[in-house]
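The following block contains the structure, expressed as structure tokens.
Omission of a single protein chain aside, the complex is shown with its protein chains in their original locations.
== chain A ==
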Amino acid sequence: MKYLWLLVFVPFLYSAQSSAQPFTQFDVVALNQLTLSPGSLSGQFSQQKYLADFDMQLASSGEFDYTKNQSVNWHTLAPIENKITMTPQSITSVQGNTQVMHLQADSNPVVSVLSDIFFSVLTSQWQQLEVYFTLSGQIDDGQWQVVLIPKDSAISQAVSKIELQGDAYLRHLKFIENNGDYTDITFKDLRHE
């Protein structure tokens, strides 16, 4: 009967804060009308990861697909081959034929929150994102730019800011961290059934 170990894993789970500021700066409804949220989508990505401590860029590219509310497959093809499968329940990372990582969302809430965010970003689920972030940005002639700032200090330890850019689809995203690291992803060849 020990509960203190609870404090040991690194879990954050956030639920909507009613005390948070109502969404006034930015019109989610307009954004919703603008962006398509298809049942499934696939395409190519190129990713730049910047590590501030080393002043180093790690470039990778590959293909991805998702099925709404079910799974995201993130298949890195270069420079390494790696396939990440995210479902609302788990994250699995497979390299060649070996599974290098498998996490149940309930055993590692930090991962579950981040994959929830990733999921919502990819599928443009703005209402879901509002749970975690304060949204601001602009819409201009079918193009939009949105900046997400975490509502809770604990979540900003993982992501301090997210920048999104797109039209009917999300075209570009940037996760920015406190220490100056960032992950920059550009999507192309988007197709949906």
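FYI, a contact is a pair of C-beta atoms (placed from the backbone, for glycine too) under 8 Å apart; a residue touches a chain by one contact, two chains touch by 3 or more; residues count from 1.
Going forward, contacts and distances are computed from a predicted model.
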Self-check item: Among "Membrane transport protein MMPL domain-containing protein", "Branched-chain amino acid ABC transporter permease", "Putative hemin import ATP-binding protein HrtA" or "histidine kinase", UniProt-listed name of the chain not shown
Solution: "Membrane transport protein MMPL domain-containing protein"
Self-check item: Given A:44, A:93 or A:165, the one touching the chain that is not displayed
Solution: A:93
Quiz item: Of the residues in chain A, which ones touch the absent chain?
Solution: 1-19, 47, 49, 51, 53-54, 56, 58, 60, 74, 76, 79-80, 82, 84, 91, 93, 95-96, 98, 100-101, 106-111, 114-115, 118, 152-154, 157-159, 175, 177, 181, 183, 185
